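What follows is a single structure, and I will ask about it in a moment.
Of the protein chains in this complex, all but one are displayed in their positions.
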Amino acid sequence: MSKEKALVEKIERKFGVKGKAERKRIWINIRKENMIDLCRYLKELGFEHLSAISVTDFIKRGKYELVYVVWSYHDNIAIIVKSEIEREKPVISSVTEIWKESAQIHERELHELFGVEFEGNADLSELFLENWKESPPFRKDFNWREYVGKKYYYKQDEKEKIYLEAGI
Amino acid sequence: MKEELKLKRLVKSIWVFNWFNSCGVTELLPMVGSRWDMERFGMILVDSPRHADCLIIGGYQTEKSMVRVKRIYEQMPEPRVVVALGSCTMSGGMYWDSYNTIKKLEDYMPVDLYIPGCPPRPEAVFQGVYEIMKENGGVKDE
Amino acid sequence: MSHENVKERELFFGPAHPGSGNFCVKLMVDGEKVLSARADPGYLHRGFEKLMEYRDTMQNAVLSDRICVFEPLAWNLVHAEAVDGLMGVDVPERASYIRVIMAELSRIQSHLIWYGGMSMGIGFDTGFKMAFGYRDYILDIFELITGGRVYPAGYICPGGVRKDMPDTAREKILDVLKRIDEIKMLEKFENPTLLPRLKNVGVLELKDTIRLGATGFVMRASGMRTDVRKDDSYEVYDQLDFDIPIQNDGDAYSRFLVGIREIEESIKIIRQALDELPKGRLKPIKPKLSTKIPEGEIYIRNEVARGEAAMHMVSDGTGSPYRCKIRGPSFLHMIPVLEYLLKGVQIADVPAIYWSLNPCPADMDR
Partner (left out) sequence: MRMYLLFTGALILVLQIWIGDWMKLKIVPRLLKNLIKKPMTVRFPNESIPIPEGYRGEHEYDKGKCISCGLCAKVCPNRAIEMVQSENGRKYPVIDIGKCCFCGLCQDVCHTGALKLTKNLVSPIIVDSNKKEKSGM
């Protein structure tokens, strides 16, 4: 735990953010504006493996929370950087110039599934879905049960009654 | 093609096209392997739809893969058989509320044989193929 | 359009190609040389992360088998640990040992699929028949312990394992491990027809692996000694000793070599775990509809056969997770790494490189 505490103090002193240290995990919340130079600072510290970028859709607060998980092979610790952006117009600057291709593919997936705009990402073309016209499928307000009920299930088919009762 | 010229009955053993999709892979490849060895029944893994008689749909299909399956189905010569494995092809199975998977295979293509099970065991698949060949006259009634 | 000025043609290493699973790579080809490759995934995309939001914990445990079709138990372990971590449950010692045994068995079985697929990809049919033949013995063990041949239906579930390991399983496992040890799979590949197909084909240097997001055996084949079971150890891996096989030149053959050496390591782990298995009986875990996951957030990293599998679970106190991000290793191996490796190779090498990355289209599309 001592390594994690030392790292958290160093980051708190440099960026003035609150950090939480657990065994091999450090959680940091930071504002959207200086998230990029925190990521650049972490890359210099040796956190060069970008494990995952994820988006959590807090529909009640009207916010998208972006989660960057980076891992350092040197001191075997994972730092999870979280920053919030607007839900209606989700725009954030891309981290592809820090973690090259691995960040690019994660952002391309999140752009397709959540609709997040990453400025500076060269290629945000479609990935999994072919000519998909609806709203991005993984947002909380895109209710799957309604969409599936309209598109796949017929009201009059007796065997599908159990699905339609399930609130489709 | 005139009606009587179309070859209705399957007069040779089934050749399977290599479209091992989704969960079917983990149960169909052992069938090709040496433990269950489907070649004893004359079923060979064929790489082009032109030579295939049987298209095994090994589980759920997404919108994107359904387009390819239809194209493969049209390329197969006439006495063709479609075997659908698992409950995902009958009723959507475990992905009944997923936005991207096909719920009922018969809305998209004619199916000859359903084999329930998730995924079904090799014995069930062999028994199904036997019944298909009996139905299409490929098996001399012993 | 005359042939002179047509330099590039598009070739599909497509979804129905015998060498590739359900995954398509669009290759821009000039004659025999591949100029550039563009992956086109999405054939098995079921939207797993949102499916888990509609189901409660036990149904998610059954659903988490099918994230990667080739190694269900490894993903059961990822999901079970995420929920255990959030609920603050520490699993009984015996259940933890059984989880490690099942995860390592699933790793051996998944490497055998890779061995079979690699042999089918480069045309070595005896290897394919042999690998899938011997893999079936492990499926018999799964059938005995978990009740299902391929899918354990949530055998490793939050709180331990669904039902205890029967006593007859011990001899069966040891007997199957002896059989797999005997076949000496490496010697079958040491012959002049197969080695040139894999030697210095698809070379990946160490400095590119981290940039492209490669993890697990791809990094070990390029000379980096890293393994999540040792660095970020979970379950009882820190009490078992096993070493990490590495290679240095990072080509298709060394990736394949690392994979096969890992089978021998897994056999060592299983034998140790079977000896140190604590006595006692485990209560079977019954699904309860009222289980609530307390509010919180967790990030779990596990070492599966293909690389680093991770899950970021956010829960808001109800029965099902609020958001569950799944990070599959093949997502990074089959798009950035494959596109980088396929530049400038011959068409004949494409299946060899593709299969040397131990691809699983299911955990790429999720």
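A few comments on the model shown:
Letters are used for the chains, namely A, B and C, taken in the order the chains are written, and counting of residues starts over at 1 for each.
Note that in this section contacts are C-beta pairs under 8 Å (C-beta built on N, C-alpha and C of every residue); 3 or more make two chains touch, one makes a residue touch a chain.
Predicted model, so just to flag it, every value in this text is computed and none were measured.
The chain that is not displayed touches the following shown chains in the complete assembly: A, B, C.
Interface note for the absent chain: among C:37, C:63, C:185 or C:332, the touching residue is C:63. Which of C:21, C:47 or C:133 touches the hidden chain is settled by the complete complex: it is C:133.
Annotation for subunit A: contacts to the undisplayed chain at residues 159, 161-163, 166.
Listed for subunit C, the residues touching the missing chain in the whole complex are 55, 58-59, 62-63, 133, 140, 143-144, 147-148, 151, 153-154, 162-163, 166, 284, 286-287, 289. Residue-level contact of subunit B with the missing chain is found at 34-37, 40, 70, 87, 90-94, 96, 106-118, 120-128, 131-132, 135.
We take it that only the chains that are shown with their structure count from here on.
With centres taken as mean Cα positions, subunit B sits 39 Å from subunit A. With centres set at the average Cα position, the gap from subunit A to subunit C is 23 Å.
Subunit B and subunit C have CA centres that are 27 Å apart. Counting partner chains per residue, subunit A shows two or more touched chains at residues 128-130, 137, 144-145. Within subunit C, the positions touching two or more other chains are listed as 42, 45, 47, 50, 54. Contact residues on subunit C toward subunit A in their complex (touch as defined above): 41-42, 45, 47, 49-50, 54, 210-213, 215, 224, 226, 231-232, 297, 299, 301, 308, 310, 312, 314, 322-323, 325, 327, 331-332, 335-336, 340, 365. Touching subunit B in their complex are the following residues of subunit A: 128-130, 137, 144-145, 147-148, 151-153, 159, 163, 166, 168. On the subunit B side of its complex with subunit C, the touching residues are 17-23, 25-27, 29-30, 32-37, 45, 47, 49, 60, 62, 64-65, 68, 72, 94-95, 97-101, 118-119, 121.
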